[in-house]
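Accompanying notes for the structure given below.
Removed: one protein chain of the complex. Kept in place: all other protein chains.
Right, chain A next:
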């Protein structure tokens, strides 16, 4: 057995494989750009200012901003003074979606942020560190006539972070403060057609609740959801990718088990990468169309996290196993220094996610950023994760540098070899570098597309035909990493070629020995000790 498929494949075949993968990559990119709409849509809402005329403030009563049974509304809050309406009598009502539309399970999630229009008044300014306290209830119904059912109710406080862009003088009265928007609500499934939000800002002077928050003119809300069209394209893509990766994974594992020796670390990690990719691919989201599973968003995060951790670990081990020095690795434990930061970083992000999205399963209005302790905790998690990531990349860069240094050392001894062996070596080095290059290209592509999709406008238009960059980014990058894993499993599977040759042919035995040094543990037949003996012999010579 002479090693992995990549070593035994001719350049021509390698090019063909590369070409086919490239075609799939382009298809993945175009599917997102041309078929799918933008990934998410943001709908602006303006809260209606309903008057709660019952003085006892029934919590069960819902206020509907428009349509039949709509509430008694104020157009401007200034009107309230004359009508002797107080702050506690005002309910801000928002109906999601806007008239004539229906929400759908294809939207996957709804995320809302809140914006307050606060006018500057010299004698009613926003106090420092002002906090606004919101009494919110969320209701739903599935047809236009039935009663609203309460989904969640909470009293939340949010920090008001406002600046005033002009001198605080009488001339600038009436100008609005520039306020940061407030994170407001997140629900992980859209199982109902209509949602209704009722927001109160109760004032309690003694307890200092909602005092010193300026003169609120309006409350605006922006509702973000995934576009149904994008969800459909995304699901279709996942459904198509799952069997492709799954089949190649089975094939890969079969090849490995066919060998006489137990699988080595690199083979195992590639297999694990395949499993985590399949785990992401499996379109369990289909269930969200039929079931009200609120944890889907969190589950998606966890799956992505596992894949990222796997990918990062794979790179480290890939480099380590190609180090071509005399250290024996082939054990997960010998990589603790590099894998440790990944584990800690992933755990931090997982903890952060549980604190934010995990709690949101219970209370959709919860935000970890709303309190000081929460903000500090969240920042701590994120900073530790960031440090781990930096540490990891330092290790990775150092290892890549070492590998290339070792390769160039080997290259300098190339001219002394015979022509056949030299050509063979050069080919091997080329292919190894080629794979390194592909990895770098994939990473670079991800970064470039990410930056590009952040900078550029969502879509470009040529006549009737629109290209959605954001969607193309998602499907393209997702497809790319799938193809990457696919290619890895295909090219690094043990090859059948030359099987038995190395045993019968004595001359080739030496040849294979030298080959081992490039791809070390993957290819060895007689176990690592034999290889390292050979390698050392070579080094002494």
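Just so it is clear, contacts are C-beta pairs under 8 Å (C-beta built on N, C-alpha and C of every residue); 3 or more make two chains touch, one makes a residue touch a chain; residues count from 1.
Here, contacts and distances are computed from a predicted model.
> Of the candidate names "DNA damage checkpoint control protein RAD17", "Protein Wnt", "Glycosylated lysosomal membrane protein" or "Ribosomal RNA-processing protein 42", which one corresponds to the UniProt protein name of the undepicted chain?
Protein name of the absent chain (UniProt record): "Protein Wnt".
> Check the options A:187, A:201 or A:442 and report the residue that touches the missing chain.
Answering carefully, the residue with contact to the hidden chain is A:201.
> Out of A:33, A:97 or A:476, which residue would touch the omitted chain in the full complex?
Looking across A:33, A:97 or A:476, the contact with the absent chain belongs to A:97.
> Looking at the full complex, which residue from A:29, A:45, A:195 or A:366 touches the chain that isn't shown here?
A:45
> Residue-wise, where is chain A in contact with the chain that is not depicted?
That gives, for chain A, the contact residues 37-48, 65-67, 74-82, 85-87, 90, 95, 97-102, 104, 106, 111, 113, 115, 117, 121, 123-124, 173-176, 181, 186, 201, 203, 205, 210-211, 213-216, 220, 222, 224-225, 227-229, 301, 304-305, 349, 352-353, 356, 382, 450, 454, 458.
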